[in-house]
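One structure below.
The complex is shown incomplete by one protein chain, all other protein chains being positioned as in the whole.
Note that the chains are named A, B, C and D in the order they appear, and that numbering of residues resets to 1 at the start of each chain.
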Amino acid sequence: MSAVIQSEREALLSVNNIEVIYDHVILVLRGVSLEVMKGGVVALLGANGAGKSTTLKAISNLLGAERGDVTKGSITFQGEDVQSLSPNELVRRGVIQVMEGRHCFEHLTVEENLLTGAYTRTDGRSRVAEDLDLVYQYFPRLKERRTSQAGYTSGGEQQMIAVGRALMARPAVILLDEPSMGLAPQLVEEIFEIVKRLNEDEGVTFLLAEQNTMMALRYSNYGYILENGRVVMDGEASALAENEDVKEFYLGVSGDDRRSFRNVKAYRRRKRWLS
Amino acid sequence: MFYRENGQFKSSYSSDQAIFPIAQDRAFVIGILLVAFCGVPFFINEYWANAILIPLLVYALAGLGLNILTGYCGQVSLGTGAFMAVGAYASFKLVGFFPEVNYLILIFVSGLVTAAVGVVFGLPSLRIKGFYLAVATLAAQFFLIWLFNKVGWFYDHSPTGMITVRPIDFFGVRVTGPEATPAAKYLFTLTIIATLTLTAKNIVRGRVGRSWMAIRDMDIAAELIGIKPLQAKLSAFAVSSFYIGVAGALYFGVYLGSVEPLEAFDINQSFYVLFIIIIGGLGSILGAFLGAAFIVLLPILMKNLMVGGFGVASGTAGHVEILLLGALIIFFLIVEPHGLARLWQIAKEKLRLWPFPH
Amino acid sequence: MTTHSRNETLLEVESISLSFGGVHALSDVSFDIRKGEVRSIIGPNGAGKSSMLNVINGFYHPQEGSITYQGKRRAQMKPHEAALGGIARTFQNIALFRGMSTLDNIMTGRNTKMSKGLFWQALHFGPAKREEIENREFVEHVIDFLEIQTIRKTPVGRLPYGLQKRVELGRALAAEPTLLLLDEPMAGMNLEEKEDMSRFILETNEEFGTTIALIEHDMGVVMDISDRVVVLDYGRKIAEGTPEEVRANQNVIDAYLGVSHD
Amino acid sequence: NAYELVIPTLDYRTGPYAPNGIPLANAYSDYINLLNERDGGIEGVKIKHVDCETGYNTKKGVECYENIKNTAPSRALAIQPFSTGITYQLIPKSAVDEIPIFSMGYGRTSAANGKVFPWVFNFPATYWSQATALVQYIADQEGGMASLKGKKIYLVYHNSAYGKEPIRTLEALAEKYGFEYRGLPVDHPGQEQKATWLQIRKERPDWVLMWGWGVMNQVAIKEAASIRFPMDRFIGVWWSGSENDVLPAGEAADGYLSGAFHAAGGDFALHDDIRKYVYDKGMGAGDRDRIGEVLYNRGLVAVMWTVEAIRNAMKIHGTKEVTPAMVRDGFESLEVDEARLAELGLKDFTYGIKITCENHEGPGRVAVQQWDAKAKKWSMVSKFYEPLREITAPLIEADSMAYAKENNVTPRTCS
Partner (left out) sequence: MAFDLFLLEVVISGLMTGVMYSLVALGFVLIFKASGVFNFAQGVLALFAALALYDFLAEDGWFFAVFGFTLPVWLAIPATALIMIFLAWVIERAVLRFLVKQEEIILFMATIGLAFVLEGLGDLLFGSDVKPLDIGIPQGASDLLLDNFNLYVEKLEIVAAATAAVLVTALAIFFQKTRVGRALRAVADDHQAALSVGISLNKIWVIVWSVSGIVALVAGIMWGSKSGVQFSLSLIALKALPVLILGGFTSVPGAIVGGLIIGVGEKLAEVYVGPLVGGAIENWFAYVLALGFLLFRPQGLFGERIIERV
């Protein structure tokens, strides 16, 4: 992996001290700042409810639909403030999000689902067809199920649809929310390989929220750890992976050994960095 | 500052499950009830009773009934008008058959009759869902009204097919017809509605209510964890229809006094009640009251303001009123799709945080 | 780890086949689940794992095969019969009742244990209230057990994914099930949460003797906590045995684990 | 003089029946304005016109009624509900509130019995009288009452309380004169009447009567024309005989008949006054060129009678500050004969009436008018028929007595 130093490149996407409130009263992000460099793969880590998905949705402007509001701070993409842009405008500029929890179009077939991903593209049918083939190559399982209605596919298949659909947009930045969720182990690896390939070959930038910390840190070059709506730690992925706390709480290694899930009972609850 | 639950600890589950666990809420509601029962009757006049408070209460009750079905159990129904008609006609016939029996009992029985009819028309809900069910309940709407309009027995063969309430005494006090005093009508209605509201609240916070909500939120999952869809849906239809039936009986007996089925219980009536619960808040008891207040009072308020206040011609005011009502409905849906009840709740949550913004 | 009843069969699945139109979700699958064990079902995406659970609790009706549960053999049953028979489950795509609070969600799990009719409920007095409070007490135990006291009154729609999964487990536990079906309970969780979840599952299994059927893609978890594993691929059973046996099985490595997995 | 005479109206300028409600309401407003402008009110006392929009909806009607009934200073002197539903609603209230109801040519027919309904007036004729009149007209065309035997007379009716009114009378008439009667209901609003007219086409009745309202009328006339049913054998009730009903059918409506108890057309002296005192001053409620339409004239005659009743009340009670109760007395001894009509600028507009304590329907005479599509004009084509009281009287007696019994009303004695 290209060990690019984050600060040497220009920031493609930067989030400055944003605050997000749901339903007028529920404050979830309390000042989150982060930067994604062009061509980088940035991981967003943190426990459940830390605000990872919220951060991603704030960037792609999908919060409105959930009655969430960015009340403070700013978000810029290529130096331009994008908070007032509509989601489709953002997709046109190359920022696309794969939402957590699949969100397939149930009544459309698998193939139609993938094609909707190319909705904003204007480079002609044949290019789209090529990319469709590429997606099928990544996920052969989808090819088998191409004419089924997406609502009837299995959980993992839906996850593949969601990721494949985003790839169809040929984006510059992909915001991936828990891409590995519900996927079989070898597919998890494949997904990350795809991330790596797109990043290296096509220069696609990634911001991914992921629970599988090990994988995420292995494939990314920078990481942020979110807790309770705040960034509590950030740094080079390799550095984070070496951090004792991260090791203990996110990677599950104490000393050199992996802990067994069977012995968790004896394990003491961890401290929070900040609460 | 004043609205805090700090310092109010619950020492038993039963107190935690009280209807208003927060003391300020409790005081507020008791206050309202006191005013409603002991204050209003002294000041009420015919206009307030016949044009405002009684329709408000009756519609709130119908809204409560529909909310049980639609808001709590998720079954959209457009047959409310017809079910109200069942209650009205049942009470009309019952009063004719048993003039000696206490009116309250007859109203209760009318509710039961409606519940039975509701269950029958609820049967398709086992297979049909969402808007399909909504439109299917229109079958009930049109069929029942047709029946009441067509079969002479229901309207005692009056030449026009209208039914008119007889003068009825409730423990010696006249509660129907033009001779009943506004206070008597109002208190009679209010008592029934207050009682039924309490029972509704009890039902929805218990097992049955939870199984309704489970069916509403995700019927398949509900079935898989052991809730019988048949039982849950039909019981919702039954309870809901009971409420709507009682509302219908009051609507006919106490509020209007004489009705023509095609007009009083037509599909618009069904929509009207549906507006009430959507504007008020689906799945909220308070919502039925807020919604009824909105839908019943707002047009009157607008009319009086325009005609009385600004001297707009009444015809023009009529058009503007429709327009404004529509616009306000949209406005409130945009501001808070979950209805006035949610708005109220958010306001309370803000108050709880006050003076801090979050 | 072994208890006296470990070898008694609780549930037996016999040559189940299930297809939807042209898609064969399950073909001739047989396996058993013994009382008190943690039985994992693994396999690639779309292998038919969730379908298998759906067959067991009566949501899908297989074209062929039968199921013997607690000695009773049948081709299919109604979902709420399964629930009454002590089969509870969680779902892959969270199936909580979004409009209700955590507490109410878990209370619905007690539905099969409650019986007081509408009349008493309407009064909310006497028997109905007593019943309500008894069950509430049980549910509070579940809530304490799962450490979700703070979100008791929060509508579940507002909870983050991981907590929703936990609430869902709570709802299943509230039913005091004999057999607990868990469909990817740890998807979307970080390590710490997976550890918590494992702890809950193990404790349930050990303290209440609840039998558990578990679908999970995290091999670490599967290997660590299951007694026996069955592997499906394209609707067929391709392997079965203890975690070690399965992990070493070449078919399983090819179809599922992938070579590079540690 | 601070005293004002409150005349309220319950209008409907909105909703499905607005096209009919508008001319009615306009006439009310115009006439009252005329009196205020020209004569300074009634006998010099100003009229205060309060209107309230009901949308032809009973619930709104109740609200309106409660809202306006106590309007100061005089309270509502007489209520004209202009809707069958609202009338039924208000009948029991009228006795308690002591406000007379004047449901002119609609409402509860048996309210004609003044002994049971002292507060309700429905002159100059009721639906039941009208039904007998239309049948008499038919008999005249066919060659006498005897020739009705074996004829088929169908009724197409608005499926509501209003539309059902004539059924009983027609059934009684059918029995007596031996014609075949059948009723075909049409549901509100009545835009789709294919099935009805197909049946008529198949069964070829000799005559079709219609008790329709709103859009139902014009669709029926169009359908009748389409199946080539002869227009001069198709008679509507007086609420189915306005320009709104026939104009949309164009030429095809030529020859269509309807009941009437007053003339159509805008060239009476009263109309001229209205143009001069009201429209020329820019106070007209509607379009100038729609003065004289059937429903406009209907409104005029209604308000005219109301005003005459108030005048009468002033005379009887010897005061200009009349109350609703006094106006009731005014109604009950109201007499507007031809001479008075001529004074009012309505010579030959309608017939003279005389109301008594027991008879609130008055003369009950009804004529038939016909539409001339080319000239776009209605004209009377028959004499005014006297109602067949031997048919209607027992029906009125039975229905009003049933009401009396149910509502514990002791019929008063009139002498």
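One rule holds in what follows: contacts are C-beta pairs under 8 Å (C-beta built on N, C-alpha and C of every residue); 3 or more make two chains touch, one makes a residue touch a chain.
Predicted model only: the values in this text are computed from it and were never measured.
Under the touch definition stated at the start, the shown chains contacted by the missing one in the entire complex are A, B, C, D. When the full complex is taken into account, the listed residue touching the unshown chain is D:Val186, out of D:Val62, D:Ala95, D:Val186 or D:Val336. For the options B:Leu64, B:Ala136 or B:Ile227, the residue in contact with the chain missing from this view is B:Ala136. Touching the chain that is not shown, out of B:Pro21, B:Pro124 or B:Pro167: B:Pro124 (per the contact rule at the top). Considering A:Glu112, A:Glu190 or A:Asp245, the position touching the chain not shown turns out to be A:Glu112 (whole complex). The chain not displayed touches subunit A at residues 60, 62, 64-66, 86-92, 96-99, 103-108, 112-113, 115-117, 119-120, 149, 151-152, 165-166, 169.
Against the chain not displayed here, subunit D makes contact via residues 13-16, 18-19, 22, 159, 182-187, 189-192, 194-196, 198-199, 201-202, 214-215, 218-219, 222, 225-228, 244, 247-248, 250, 252. Touching the omitted chain from subunit C are residues 54, 59, 91-93, 95.
To be clear about the criterion, only the chains that are shown with their structure count from here on.
Among the remaining chains, the Cα-based centre furthest from that of subunit C is the centre of D.
In terms of C-beta pairs in contact, the better-connected of the chain pairs B-C and A-B is B-C.
Centre to centre, using the average C-alpha position, subunit A and subunit B are separated by 47 Å. Averaging C-alpha coordinates per chain places the centre of subunit C 74 Å away from that of subunit D. Across the assembly, subunit D contributes no residue that touches 2 or more other chains.
Annotation for subunit A: residues 23 touch two or more other chains.
If each chain is drawn as a node and touching chains are joined, the picture fits none of the line, ring, star or complete shapes. By the document's touch criterion, interfaces exist between A-B, A-C, B-C, B-D. By the touch rule above, subunit B contacts subunit A in their complex via residues 346, 349-350, 353, 358. Of all residues in subunit D, only 11, 13-14, 22, 25, 51-53, 55, 57-59, 62-63, 66-67, 84-85, 88-89, 91-93, 95-97, 108-110, 159-162, 164-165, 167-168, 187-188, 395, 399, 402-403, 406-408 touch subunit B in the complex they form.
For subunit A in complex with subunit B, the touching residues are 21, 23-25, 27.
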